[in-house]
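For this depiction, one protein chain was excluded, whereas all remaining protein chains were kept in their positions.
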Amino acid sequence: MEKTWNNKAWFLVLPVLVLVAFSAVIPLMTVVNYSVQDTFGNNQFFWAGTEWFEELLGSSRFWQAMGRNLVFSAIILAIEVPLGILIALNMPKKGWGVPVCLVLMALPLLIPWNVVGTIWQVFGRSDIGLFGYYLNKLGFNYNYVQDPLDAWFTVIIMDVWHWTSLVVLLCYAGLVSIPDAFYQAAKIDGASRWAVFRYIQLPKMQRVLLIAVLLRFMDSFMIYTEPFVVTGGGPGNSTTFLSIDLVKMALGQFDLGPAAAMSLVYFLIILLLSWVFYTVMTNYDAER
Amino acid sequence: MARIDLDHIRHSYLPNPQKETDFALKEVHHTFQDGGAYALLGPSGCGKTTLLNIISGLLHPSHGKLLFNGHDVTKLSTQERNIAQVFQFPVIYDTMTVYDNLAFPLRNRGVPEGDVDRKVRETLDMIGLADWAKRKARGLTADQKQKISLGRGLVRSDVNAILFDEPLTVIDPHMKWVLRSQLKQLHRRFGYTMVYVTHDQTEALTFADQVVVMYDGGIVQIGTPAELFERPKHTFVGYFIGSPGMNVLPVEVEGKTAKFGSLAIVLPGAPEKTGGSMELGIRPEYVRLGRVGIGVSISKVEDVGRHKVVRAKLEGREIAAIVGEDEEIPAEPKLRFEPAGINVYADSWRVEMRA
Partner (left out) sequence: MLELRNVSKVVGAATHIDDVSLTLQHGSLNVLLGPTLSGKTSLMRLMAGLDRPTSGSIWFDGKDVTGVPVQKRNVAMVYQQFINYPAMTVYENIASPLRVAGADKTKIDREVRQAADLLKLTPYLERTPLHLSGGQQQRTALARAIVKNASLVLLDEPLANLDYKLREELRAELPRIFAEAGTIFVYATTEPHEALLLGGNTATLSEGKVTQFGRTIEVFRKPNDLITARTFADPPLNTIVLRKSGAKFLLDGGVSLPVPADITGVADASYTVGFQPHHLSLERPNDQAVPVRAKVSITEITGSESFVHLDFADARWVMLSHGILDLTADEEVEVFIDPRHIMVFDASGRAVGAPRLAA
């Protein structure tokens, strides 16, 4: 909505603009610069044109990492969204249980990424970790350091543990905004538990669910810290996601040019996907 | 449709009610006849919604029994009672079409699709939304949404009663007239038992055959609109019904005369009971302003189009009179009370008069 014009407002926005310029625009330009050049160190640069981009898009290493990212995002969305809804539906709506549940739910969200990684790194170890040790005791041959499947399993469990709460809290906010009259009317109409969910709760949660999916998708697509801490991208390359690959390339191998090209492609993908989500959501709003 | 018996029903939200004041709803012992239209009227906090929730089964009374057609339903849940309810804010299933909204209660009960279709089409005709059947319910206006809420009740042939909880709150004045008359027509044609909760006297009086006036958790009077208007049992009814409400003047009664300050007002009869604090009640509609009677000074005239409300001072107290649109207010106005409109109250309750 259009607001009253006030020139002073620009002064208030200025610090943010400066900050964004230094933190986003200037680094981005540097990356663009690197992506079209080659260097052998010593600050000597050679024009490389689109060479790095061609190499990147033709490399199986990039596409494999990309595939891993997509599979990972798909899996955690498939788990976290239904699980989050389920937990939100079963949370108390009034009484002393509400604050208790909310605090419990918020706890994982408050732990820093690398700490989450460290916790699971220890927790999952088959020799001293509670989780890994007892899994092996129960007869599962679990070792995330050696088995790619186990590594994936660990990273996914870790993400679900860390982030399902976010989906829960968003859904819960949607649920408590439904007036009591809707539930009363549903009772009177003889609606089953499923019908109440399908025709009252789900439509009312639709908007927050879209936000939850968007946030979780973007976040999971950019995942770095936790797998880096727990598996370091291994075993082999099995948990080497785009971001980890990027760091390996840039800092490990110091291939600045290809790494810059990859950053840009990565950035454009996320931008594109965010835009798609944003359009879907605003269209949805307009429809309402 | 059903007859509803409220058998010594009381309700308290406290676990161990002791005193009368612990009860949000004081004892109600009354019968709603099969096919009757009833309104529960009163200010907020008077217990009208508590009573409605007891009938619908959202609330179980702490004392007493509720019977539908003689069957005890006190312990039954809302679903088992087979009632329909229209809420203050329209409750519709956003994602469904108008048709599916109406079909919903039938499909939930496993009614064969052929019967569903027949009943839904009938109902759509009844509520005048036949042309909107295929539309999504989301984009409709407030009054159409309320019709859908009502339709979901009408579509079931086995409903015992239809309950209304201030259903016209969000409706524009013009639409209120249309919806009210349609509701009344539906009642005339199909004879539903209806209970309507409201704080709006016009809605209550125009809708109901019998209006239940409630105040402070109890029923003050049950009667037809005419009875409530002509013979309010309690000064609260006199005040709450009518716009403006009844003029209530403190008086001293001697035989057939009521003394109000220096004035002596002749009563149509001698009150059967005197003593305590005596009051005379007269509605503004029965206060005549003209050239005969007691001289008054006019403080304000409100012209509301179809008539004027005159506020005058009589012996230091404000008194309201209604004057017709075309009637003139004399320069030296005098007022008199029409004997037919005079009621006498002892300790706020009406007393009969002997001629």
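Letters A and B mark the chains as written, and numbering starts fresh at 1 in each.
Assume contacts are C-beta pairs under 8 Å (C-beta built on N, C-alpha and C of every residue); 3 or more make two chains touch, one makes a residue touch a chain.
The structure displayed is predicted, hence computed values, not measured ones.
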| item | value |
| --- | --- |
| Residue among B:E20, B:E254 or B:D303 that touches the chain left out of view | B:D303 |
| Of B:A226, B:A331 or B:A355, the one touching the omitted chain in the full complex | B:A226 |
| Omitted-chain contact residue, chosen from B:T21, B:N69, B:T202 or B:T257 | B:T202 |
| Interface with the unshown chain - residue positions in chain B | 43-44, 142, 172-174, 177, 180-181, 184-185, 188, 199-202, 205-207, 225-230, 239-245, 283, 285, 302-306, 325-326, 328 |
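Rule of thumb we're sticking to: only the chains that are shown with their structure count from here on.
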| item | value |
| --- | --- |
| Inter-chain centre distance, chain A versus chain B - centres from mean C-alpha coordinates, in Å | 57 |
| Parts of chain B lying in touch with chain A, wherever the complex brings them together | 56, 58, 77-79, 83-85, 87-89, 91, 93-96, 104-105, 108-109, 138, 149, 152-153 |
| Chain A residues touching chain B - in the complex, by the definition given at the top | 179, 181-182, 184-185, 187-192, 195, 199-200, 203, 288 |
